[in-house]
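My questions all concern the structure below.
Up next, subunit A:
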Amino acid sequence: RATRAFADTPKSGGSITAAGWSSSTADTLDPAKASLSTDYVRCCAFYNRLTFLDEGGTVQMELAESIETTDAKTWKVTLRPGVVFHDGKKLTTDDVIFSLARHKDESVGSKVNAMAKQMAEFKKVDDRVMEIELSAPNADLPIILALHHFMILADGTKDFTTANGTGAFKCDVFEPGVRSVGVKNENYWKDKLPYLDSFEFIAISDEPARVNALLSGDIALAATVNPRSIRRLETIDGVQLSKTTSGNYTDLNVRLDMDPGDKAGFVEGMKYLINREVIQRSVMRDLAVIANDQPVSPNDRYHNKELKAREYDPEKAKSLFQKAGLFGTSIPIVASEAAGSSIDMATVVQQAGQEIGMPFDVQRVPSDGYWSNYWLKAPVHFGNINPRPTPDILFSLLYASDAPWNESHYKSEKFDKMLVEARGSLDEAKRKSIYDEMQVMIANEAGTIIPVWISNVDALSSKLKGLRPNPLGGMMGYAFAEHVWLAS
Partner candidate 1 sequence: MGNVIEIRDLHVTAKTDSGRVVEIIRGVDLDVADGEIVALIGESGSGKTTIALTLLGYARPGCSIVGGSVTVDGEDTVAISEAERRSLRGTRVAYVPQSAAAAFNPSKTIMDQVVEVAQIHDLMPMDAARKKAVELFRALALPEPETIGARYPHQVSGGQLQRLSAAMALIGDPKVMVFDEPTTALDVTTQIEVLRAFKAVMRERGMAGIYVSHDLAVVAQIADRIVVLKGGEVQEVGATEAIVHRPSHSYTKALIGAFHPRARVPDPEAAADGPQPILKVSGVTAGYGGTGRDKMPKYVVLKNLDLTLERGRSLGVIGESGSGKSTLARVIAGLLPAAKGSIEMDGVRLGQATRDRSKEDLRKLQIVFQLADTALNPNKPVGAILARPLVFYHAMAGRERDAEVDRLLDMVRLPRGLKHRLPSELSGGQKQRVNFARALAARPELILCDEITSALDTVVAAAVLDLLDELQRELGLTYMFISHDLSTVEAICDRVAVMYQGEKVEEMPTSRMKSGPEHPYSKLLIASVPKLDTGWLDGLRDDPLMAAAMEGR
Partner candidate 2 sequence: MTSTARRSPRFGFAVNAVGVIGASIILFWILVAVFAPWISPYPVGKIVDFDYYGPISSDFWLGTDYLGRDMFSRILMGARYTVGISLASVTIACFVGVTLGMIAAVVGGWFDAVLSRFLDALNSIPALMFGLVVVAAVGSSLTVLILTIATLYAPGSYRFARALAVNVNAMDFVTVARARGEGIIYTIREEILPNIVGPVLADFGLRFVFIVLLLSGLSFLGLGVQPPDADWGALVRENIGGLSFGAPAVVFPSIAIASLTISVNMLIDNLPRRIRDRSE
């Protein structure tokens, strides 16, 4: 059903309304601050990046014509000629340098501040050519530049009440927390694109309401529908589903530096107690792939296929808890709506515990403030990690000893060394073997329990064509607006 759409030839014209799942007054047109899917959708429509990842997860050039290096440390970027901003200004390397350098400025509040810091220096060669000097070698720079935050702005942009980019749409209306409207950029540098004359983007946070709005024809696309709605949607004509198996996951984190995670055996016991199959079937309704407690997804070419997921084994868990001296002690697990499906996962664990006589106390806490108050802080809690394009980003963000989001406070010198080594290496085979071993280390040593990879399902009107799944996330990696068209 979902694949039939591709056969048609694209057609220009028409307008659609699409709905994401969340928006608030914190909505922004500043790519550095973008934090929600709605922000990404807007950014993708109004701006361009130097590179982007295609459906297969490989790097493609967008505003850059080429990005080259010999040592993974110094990178030469050549820009595509003849690109203009919405206000008519020509794209030059000044714009690119401004756009990248601002992430390093703390007062900007960039989400990728930590990542941007490795770009030690920018050198303008001429209007089309520039150099980026990294503080240490990193072979993944072109992929890093494909992150949504590294959208290219016009030099000196300070005002974000509207967007002046090079993207397929011009910003017509932007009301934070309400809606935004983009109209077709007639001078768009990509041939024939976009097909739509305009598109409106809103957010409906209530999932049944989002689905109903699609069914009633008020919107053409409803992002991220609940697995439970799929059975109903499949029976309805005029609706198609787009499934993306991405690297998104909700994980149960046991801090290794605190009670009870510091008792040997507890974490491993938890890994055996979590019933991945039930989570996959009942909680995720089969829209998930069983995972093996490490963050590199099966889509990634560095995924270690040899590493199998642990089987559900309550008896083994019981003996491990006994070994840790914790059997029978009530353990609090913090869960929240903020980390998708975590409450349901927690009850699955709780139920399994109850069956072997191990009590867990599920504490549901508000989504408001969850990330600042509970995540990374509570001894046993849930987290939710969005897909990242490379193992390097994942590992340095989540597992390196100095990682800002080291969810289980995992510390290993060996791991840190391997990370730097792989990062600087341009030798594919060597990197693969290092990453394989690192995945094994995480699965066995870290306190992060990753039960399943969560698939994203978007529902859309069958009139809407051209939407293809993308590993960076739903809605075609948030860039659907410039690629879709309306069938007559």
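With respect to how the candidates were assembled, all candidates are chains of the complex that A comes from, given by their letters.
FYI, a residue touches a chain if its C-beta (ideal position, glycine included) is under 8 Å from a C-beta of that chain, and two chains touch if they have at least 3 such contacts; residues count from 1.
Note that the structure is a prediction, hence the values are computed from the model and not measured.
The candidate from 1 or 2 that touches subunit A somewhere in this complex is 2. Those residues of subunit A that touch candidate 2 in the complex are listed here as 207-208, 212, 226, 228-229, 232, 278, 281-283, 285, 335-337, 343-344, 346-348, 350-351, 354, 361-369.
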